[in-house]
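Other chains dropped; remaining ones untouched in position.
Labels A, B and C are assigned to the chains in the order they are written; within every chain, residues are numbered from 1.
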Amino acid sequence: MTHATFAVVVFPGSNCDRDCVHALRDELQQRVVEVWHRDAIPANVDCIVIPGGFSYGDALRAGALAALSPVMGSVKRFADAGAPIIGICNGFQALLEAKLLPGALLRNRSLRFRCKRVHVRIETTACAFTSSGLSIHDSLSLPIAHGFGAYHLPKDQLAHLESSGQIVLRYCDSTSAVTDGANPNGSVNNIAGVMNAQGNMLGLMPHPERASSELLGGADGLKLFRAAIQSVSNTPFANAPADGAPA
Amino acid sequence: MSVAVPSITPEVIEQHGLTSAEYQTILDQLGREPTIAELGVYSVMWSEHCSYKHSRRHLATLPTSGDRVLHGPGENAGVIDLGNQLACVFKIESHNHPSAVEPHQGAATGVGGILRDIFAMGARPIALLDAIRFGPPDKARNEWIIRGVVNGIADYGNCVGVPTVGGEFCIDDAYSDNCLVNVMCVGVARHDELMTARAEKAGDLLVYYGGSTGRDGVHGATFASMELTDESADNRSSVQVGDPFMEKLILESTLELIEHNLLVALQDMGAAGLTCSSTEMADKAGLGVDLDLDAVPQRARNLSAYELLLSESQERMLAVISPDKLEQVRAVLKKWDLNAHVVGATTNTGRLVVRHHREVEVDVPLDSICSSIPAPAPVASAPPTSHTRHFTSVTIADKEWQAALLDALASPHFASKRWIYEQYDHDVQTNTVVGPGAGVAVLRLRQTPNRFLAVTCDGNGIWVALDPYEGTRALVTEAARNLIAAGAVPLAVTNNLNFGNPRDGEIAWQFAESVRGLADACRALDTPVTGGNVSFYNESPRMAVFPTPVIGMVGVIEDRAHITPASLQHEGDALYLVGPRATHAGASKILRDRVGELVGPAISLDMDAEQASHALVRDVIRAGLIASATDISEGGLLIALAEMSLCSPKNLGIEISLPGDEDTTPSLLSEEPSRFILACPIEHEEALCEHAHRAGVRCVRLGAAERNDFHITGLIDLNLAQLREPWERGQ
Amino acid sequence: MRFHVLVHLKPDVLDAQGQAIEQAIHSAGYESVHSLRVGKSFYLDVDADNPADARDEIERLCAETLCNPLIETFTYEAAPA
């Protein structure tokens, strides 16, 4: 069994932080530290999770105020150093608002918050979170729970994102077909998750930490975390600079 | 600011909801005329909401103790023991009136209030359930209320991160003028983390933290505003608005304060705000309270003492702490961007003394506001003159059944509730093993492997309107049947009693009978009542709501293998009807909706038969004989079978014939208690029948689970897609 | 005719959104910002025979639909098309 040290970032209003800790610590037996939004990520951390919830009550735009937090500077330094980083739901929104990932999330097309199980299809294995144990066009069953999940990018940038292979997950039906009916929120091109150009940072709307046990209806979400653990043990990234040091 | 001190006239007294006899009692207790602020304090503390003056003599008859009960009524929420040093903290609350005026905020603040009751006890809230009732959505105003309420519950619960895992949604014209919004919350704590709302000694500090104080919920608003002349009334609002983000901050910081053992007592500032929370904590310990209103953080300008004492601004907590803990308390709160405001102290004077701008505004004996509330003269209760006045004998002809079923499924009452529960985050906290859509929610308990909590809430205004005693008894057993069918052992009850004007003789009678039924049923089932809420005055000049008690019940599932779904699981499973023969279709919701009035007779309960069915179902589930189980309640066998099919993950329907010894209408629609449907794999059929025979419980084979068909011999011939279409459309 | 409508919470009503934004931008270094209040802004066209009718319509729309007078107030003005 491989081991990694995960940091789970906590903002005021995060509410999936404990679920991420639980999935990583209790289901995958990983080391986990919780990092308060005013602090920096400790140097011994291998992977970072920006969890879901309603940071600052989503008062401005989802994730926008979390993006201003001091911890985001150190997240960026870890990202530059190649550490696997995953932003889930509100965490994804925060990474977009911090401009660490491309795009924006609009209100769901239905205008309603939606909580349900969806299928997503793996579009690339060049991402730290899909690089082992998963193949292109595998589908995962994962829960979603969001009101602002419609992925948006202006047309020209979208074309670039598609051609550069940065789309990691698309909403699909139970047969892995990418259809409009399978799109729960109106995301452009059914996009459920995207990565940065280096492939070490993934942002996605579905909640892998909620798909962490057969008791809860499936454990597909653990596959993403397992791949990241594997990727750190294969190629340990040059550990990020110590707190406060320039990138 | 120019202040005009209003004098206390008979109109002012009446505006405060005080009778002249009650006002005389105040004069006697004080030996002088009260100040305006004092009058406000008496009026809220002696209000129905805080003093339970019309209900407490009845509530006193409820069974409230048992081996499992750690705290019964009297605390912010009831507490039962789950074993392994774990406790379950749970309660239900109504927010009916606020939701009728501002549906979104009304419902949202209802969720906020019940969450605070749970975490004020030291428990982390792990689940919410909402029992909501409205008039038909084809009226625009009802539709506006429905949307707003569902949205308000979603916005609040989702943001705080407590899953809404179940509830009820009822549509009936009886709720057109008064919606009912009841929210239940369940939390879990270790025994050593449990808090109470009882101060200990004089000299401790009262620390206020959370949201600031505005004019929210200050009633008699016209009167309160008389003191102010420099602001236009247009700028004011007494509607309570919620801030779920603040709630999340006070939730986390409260649990941290308790974990570090920094608090003596804790209460949220809910109804009657600062007044009620401070005085109750002191009164329980026989102490007094000094309050300094200048220390209260204020968000509106020029708040008067009256307003500061009575404000029901949300997301505010009041803690009693020892003075030497103040710095540590400040440090914990600061992490969450909150401040500790020392607004007073406990004293040994036995009095409430309130200062504002250095003037003493209130100086009254605590027991006069908390304990010695004059009981109103009992209302001469009057049973309705004729028990059978609404009764008609309605039947449905054989050829009409198929259409009757499809109509019912397309009605918003019976249609899929997916549009509601998809808006609720029901998975957050990753404990939801069985979520909304089923009769019962099942949650895992992280702290104890292989133990699960099962929760349900159930109301039925029709049953209770037809016979409040029998209807309420049936309701308690229905909640228990839901838990039993899911594989749980029922443990305890909370309840929300939604009624009309208690000074009306007939309503007083309904209330008394309903509470008598609640007490009897809870005693028989050994499920003590650990708390609840009473909401009166749910009426308009046109009519009162159906008398609507809502029962919240919690149970425990002792083994993962006992968790039993309601939906059909395997093709070919035999379907059995367990329990007494259906004798009549009175109280049927489907008939009520078809004819537009109540259809009798009332249902009645045979407690021995009920308990025999419970024992049988529990035993066959434990013996591993059962693949799915559901109880028969609203909508009868017909709706139970439809739901077992519509929720089947494998697209399974039914192929059955009705029992030969029942007439068709009662057979399909009866809502009589003590009945279940069990799906049993064929290899266990013999064992099931054996168990039933030994238990002396009727057990009739109806047919089997069949792929894609919904077929009842001679009456209904549909496929699942045809069944699903109206059910999905009706949302 | 095009209108611009603003709907804000009454001054006495808690503006939870505004409060959270103000707090977060303070810690992000915008310390000089305060008394922040958030509301809704609507642009919309009203077809009417004359400006007076259009104004009547928008007035009614604001009072009955866009604004809940229990907690909010509205203002509107003609907007360039």
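The criterion applied here is as follows: a residue touches a chain if its C-beta (ideal position, glycine included) is under 8 Å from a C-beta of that chain, and two chains touch if they have at least 3 such contacts.
Only a predicted model underlies this, so the values are computations on that prediction, with no experimental measurement involved.
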* Asked: Although each chain type is displayed only once, what is its multiplicity within the complete complex of this file?
  -> A x1, B x1, C x2
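Here is the rule we use: only the chains that are shown with their structure count from here on.
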* Asked: Is the C-beta contact count larger for A-C or for B-C?
  -> B-C
* Centroid distance [mean C-alpha coordinates] between subunit C and subunit B, Å -> 36
* Structure fact -> Residues of subunit B that touch two or more other chains sit at 243-246, 337
* To do: Mark out which residues of subunit A touch at least two other chains, giving numbers and ranges.
  => 56-57, 59
* Over in the complex, which subunit C residues touch subunit A? Could you list them? => 16-21, 23-25, 27-28, 38
* Asked: Touching subunit A in the complex: which residues of subunit B?
  -> 154-155, 158-161, 243-246, 248-249, 335-337, 421-430, 432-433, 444, 446, 560
* In the complex, go through subunit A and note every residue touching subunit C. => 56-57, 59-60, 65, 68-69
